[in-house]
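Excluded from the complex is one protein chain; the other protein chains are retained at their positions.
As written, the chains take the letters A, B and C, and residue 1 is the first residue of each chain.
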Amino acid sequence: MAKRKIKMGMVGGGKGAFIGGVHRMAANLDGEIELVCGAFSSDPEKSRISGEDLYLKEDRVYASFEEMIEKEKQLPLGERMDFVSIVTPNHMHFAPAMLALENGFHVVCDKPLAFTMDEARALVKKVKETGLIFCLTHNYTGYPMVKEARMLVKNGHLGKIRKVVAAYPQGWLSSLVEAASDNKQAGWRTDPSKAGASGCMGDIGTHAENLAEYITGLKIEALCADLTTFVPGRKLEDDGNVLVKFEGGAKGIIYASQISVGEENNLSINVYGEKGGIEWRQEEPNTLVVKYQDKPKEIWRVGGDKQYLSPEAMRATRIPGGHPEGFIEAFANLYKEVAGAIRDRLENKSYNAENYDFPTVEDGLRGMAFIENLIASSNSDQKWHKFEY
Amino acid sequence: MAKRKIKMGMVGGGKGAFIGGVHRMAANLDGEIELVCGAFSSDPEKSRISGEDLYLKEDRVYASFEEMIEKEKQLPLGERMDFVSIVTPNHMHFAPAMLALENGFHVVCDKPLAFTMDEARALVKKVKETGLIFCLTHNYTGYPMVKEARMLVKNGHLGKIRKVVAAYPQGWLSSLVEAASDNKQAGWRTDPSKAGASGCMGDIGTHAENLAEYITGLKIEALCADLTTFVPGRKLEDDGNVLVKFEGGAKGIIYASQISVGEENNLSINVYGEKGGIEWRQEEPNTLVVKYQDKPKEIWRVGGDKQYLSPEAMRATRIPGGHPEGFIEAFANLYKEVAGAIRDRLENKSYNAENYDFPTVEDGLRGMAFIENLIASSNSDQKWHKFEY
Amino acid sequence: MAKRKIKMGMVGGGKGAFIGGVHRMAANLDGEIELVCGAFSSDPEKSRISGEDLYLKEDRVYASFEEMIEKEKQLPLGERMDFVSIVTPNHMHFAPAMLALENGFHVVCDKPLAFTMDEARALVKKVKETGLIFCLTHNYTGYPMVKEARMLVKNGHLGKIRKVVAAYPQGWLSSLVEAASDNKQAGWRTDPSKAGASGCMGDIGTHAENLAEYITGLKIEALCADLTTFVPGRKLEDDGNVLVKFEGGAKGIIYASQISVGEENNLSINVYGEKGGIEWRQEEPNTLVVKYQDKPKEIWRVGGDKQYLSPEAMRATRIPGGHPEGFIEAFANLYKEVAGAIRDRLENKSYNAENYDFPTVEDGLRGMAFIENLIASSNSDQKWHKFEY
Partner (left out) sequence: MAKRKIKMGMVGGGKGAFIGGVHRMAANLDGEIELVCGAFSSDPEKSRISGEDLYLKEDRVYASFEEMIEKEKQLPLGERMDFVSIVTPNHMHFAPAMLALENGFHVVCDKPLAFTMDEARALVKKVKETGLIFCLTHNYTGYPMVKEARMLVKNGHLGKIRKVVAAYPQGWLSSLVEAASDNKQAGWRTDPSKAGASGCMGDIGTHAENLAEYITGLKIEALCADLTTFVPGRKLEDDGNVLVKFEGGAKGIIYASQISVGEENNLSINVYGEKGGIEWRQEEPNTLVVKYQDKPKEIWRVGGDKQYLSPEAMRATRIPGGHPEGFIEAFANLYKEVAGAIRDRLENKSYNAENYDFPTVEDGLRGMAFIENLIASSNSDQKWHKFEY
């Protein structure tokens, strides 16, 4: 393959959307990916204007994702998009993802994977059949220190894991902000017909669950959930507290909230093993606290010059220590890994999933299952609900 | 009454004990209280040596608490002890406390109140009968910023409370340290015959519960507990995770742990209301973070010069801001309040419990009930266990 | 003008360079700028390979900046580069910058502006003559909270400024790392023939000075410098402490160091006025502490949802609070402003420097003067050296 950028088409992410812009910045950052086309809105005129704002050629801005996939497919390889990035609200993930896969396009899809478990399972199946690359953007695993934490568990630095506390409090839904017609974010995220069966836990609780499983390498086996809707008039839960049992005997707590007034995006995790513990906070993501019982805590820091970091963390950092890398850089790490994987495919290199570090369609399915199990548990009088999957 | 210091007798707290020394420093700090006698150990010789180390007169050091109470009672008021401070292991709280009350002495008792609920109820009854002063040292409520937090709830600054997360991780029992014969602390605290039915939750979980109820003014109505013994060979649980329902609809999480490796004494609490939230951490106790949804977080600080603080917090601070007050000062606030209460009694002032800010025998009973309810819940398959009390 | 990206050519920044990569990521981030050509190294083959790695067309990768400027000039507007980004070591800033200006190209130039004051003055003159856009990348002023701090001063929130402490400790030159032949960064930055007359102060001290003047709006009038070379064998100073007098009576301290072992990139500033103070640290750049004498400190936070922020800070933020933005985003703010300025030129909009927020050639001259004055002061026995400019 001649050296060229990987070509991206986008579904959703028109003017005013939050997460679409994040995906584009993440894709732009490293100069490996080029946005070449998009169906940015279900409203063709809005899609057209968005495409113009993004400096796309007129004929690569489409009125619908169906049109985009059909027309792009007819372009020669190297000109057409290599993958589709799906950044629509939850209820519109499945259709474009499935159509892209059916037509041979790789996919990056925002979380959650789908609207229902059935959709999620169908996508998993289709990815397996086609062998295409599918990245589900559990973006918090893109942070270097999350990767370092995972390696500290994996290489036994912490000893056998005993306890995990993953917390994700936010405050932005402390009042009925969705009642204001111009708050699109709040609107669809609290609307069961767009967000799905869960509000807070589907939106952010799954990130906490994914983070806990990613770092510890342990699967949740059972859970006991208490979901609550605090704000009168709201249709989906805005707070959830969950006790969990992991395989191998570790215990934990996962909680998420959107009514924790004054909290921004305060995802954090504490993991305690027999020999050591770690603490990480998303809002100051370049620091990993490593704790021991008999010697001082250590402050591990992101940076290309930190020779004590694992190769996995190093690969996810771009600049020397003390030059803070943030949310977009972590998100960009997913795109960088995907771009590398697609490039290897284009160059017919043998493909080994182990070589790439991005969350997959299976992670997406697991997140969907987490939500389903939470709801089942919350509706039950029994303490422990076995995690079905 | 002629101006004089309040006189204290001590039960327990001989050489090498941790909490006895803390009680003495707390009682010393403000110069209001004088240690006049003690039965420092069940071993008369050890008691004698301890008394000598504390500069007591020989004839005021006793071989047993029974002897102390009997002999002190025969001394004239003004010379005899005014109150007894009980700092023995848990299983030896009841007997001296009851005997002191029966003989007309006020009591300060370390936590937990007693070994069994029956004992606890008997003490509550006896305190009511006698009208004597009884302070149960839930010492963390002695911090000025805990008092400030409580006032922020009470005066509506945070709005109606929705969510509470109280956490108390420690790491010192991460391995079977009680196996070492010289670790007296670990020894009795993990021994059911001395500590009682619970390990971690009785020792520190009750502090988290007390803190949550003290600050919010809300009682726990139901809970769902998962208690675990992680360290092989240990006889009592060393970790506990609890979902809670408070009266009025607030929800919460209380967890405590003694296997959270690398944690020191990391008691913390977050409370979220409809309008604002607070965050407090015991290890940096002079700061209270107050959070809002639509304006910057505020860093409230302890200090006699902080005119924005409530009178309740001001009364518990001794020096200007930036001169850190710590654990002993907070503990001393309990003794200062008790000394004030006893002085008022001695001066025959009308006694109104509202005037004093220290935890009472009822708080102690509630802590005992918390433990009992936790164990019942942890042994049950039902999710919610109604808090019985 | 038809909607298109702004086109960038790069001088320097070949394989292995640090700052070149940062400039490219900063230019990429917002999708407004496209790298179209480059002369990445004085070694033509190295330049070619670098261009290939960056997916450039072969005929747009040049062997020298002279060739690039000459050939690009011959391309039609809209195809040729719109501006040059200069990311070479210090001694190679002047020649390409001057040639670019002479040939009608806008310039973004890494700091310091030039190797000598004469060169710097010549560039200022040329920019004035040509009216071209010139951005000198004092990148730390790109952070939203630095802009907010400046606005707090400007709008009188802090009252008249009295005291400023700007500190920039690093530790990476704590030993003679430049002795290792493969440490290119340390090599040229400690070599007077490439870095110029100053080491530490030229490299990072100027950032501290620029930050202090940017935020306070006050110029330094006099200074008293103590520059030291601590590491034996080093040719330029690696540490500097400076007392300063600002216009209007404010006093301050500026210090920088590259032998402050264990420090990463710990630029910070404290500004105190008659009514309030601010504190900002580059390593946690999304927080601005605002301090008052009679009420709690406030924690101001970056975020598109923070309605209490000034429009100036808002314009420099991309995502909601709690999603950390970092070094690259701040750097990208300079490029975003430059791209906007160039676009306005291309669209023949009336140009008002006030509309754009990036450091200019005059800021670069001031930084050069700061270095020259520091050296003069350090060599003098007199306490106060008048800032000549």
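Methods note: a contact is a pair of C-beta atoms (placed from the backbone, for glycine too) under 8 Å apart; a residue touches a chain by one contact, two chains touch by 3 or more.
As the structure is a prediction and not an experimental result, all values here were calculated from the model.
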Open item on the list: Need the list of shown chains touched by the one chain that isn't shown.
Closed with: A, B, C
TODO: Identify the residue among B:K73, B:K219, B:H323 or B:K349 that touches the chain left out of the display.
DONE: B:H323
Open item on the list: Looking at the full complex, which residue from C:V165, C:L288 or C:L334 touches the chain that isn't shown here?
Closed with: C:V165
Open item on the list: One chain isn't shown here. Among A:H93, A:K147 or A:R301, which residue touches it?
Closed with: A:R301
Task: Selected residue (touches chain absent from view) among C:R60, C:R234 or C:K297 - done: C:K297
Open item on the list: With the missing chain put back, one of C:V84, C:A97, C:A195 or C:I259 would touch it. Which one?
Closed with: C:I259
- [ ] Check the options C:D226, C:E284, C:D344 or C:E362 and report the residue that touches the missing chain.
- [x] C:D226
Open item on the list: Even though one chain is hidden, which residues of subunit A still touch it in the full complex?
Closed with: 289-290, 294-301, 307-308
Task: Residues from subunit C at the interface with the omitted partner, ascending - done: 162-163, 165, 167, 169, 171-172, 174-175, 224, 226, 228, 230, 239, 241, 243, 251-253, 255, 257, 259-263, 270, 272-277, 290-293, 297, 380-384
Open item on the list: Residue by residue, what part of subunit B touches the chain that was omitted?
Closed with: 3-5, 18, 21-22, 24-25, 28-31, 35, 52-55, 170, 172, 263-266, 282-286, 301, 303, 305, 318-329
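Heads up, the rule we're going with is that only the chains that are shown with their structure count from here on.
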- [ ] Please indicate which chain is farthest from subunit A, where distance is taken between mean Cα coordinates of the chains.
- [x] B
Open item on the list: From the mean C-alpha coordinate of subunit B to that of subunit C, what's the distance rounded to whole Å?
Closed with: 55
Open item on the list: Using mean CA coordinates as chain centres, what's the gap between subunit A and subunit C in Å?
Closed with: 34
Open item on the list: Two or more other chains touching the same residue: where does that happen in subunit B?
Closed with: 290, 297
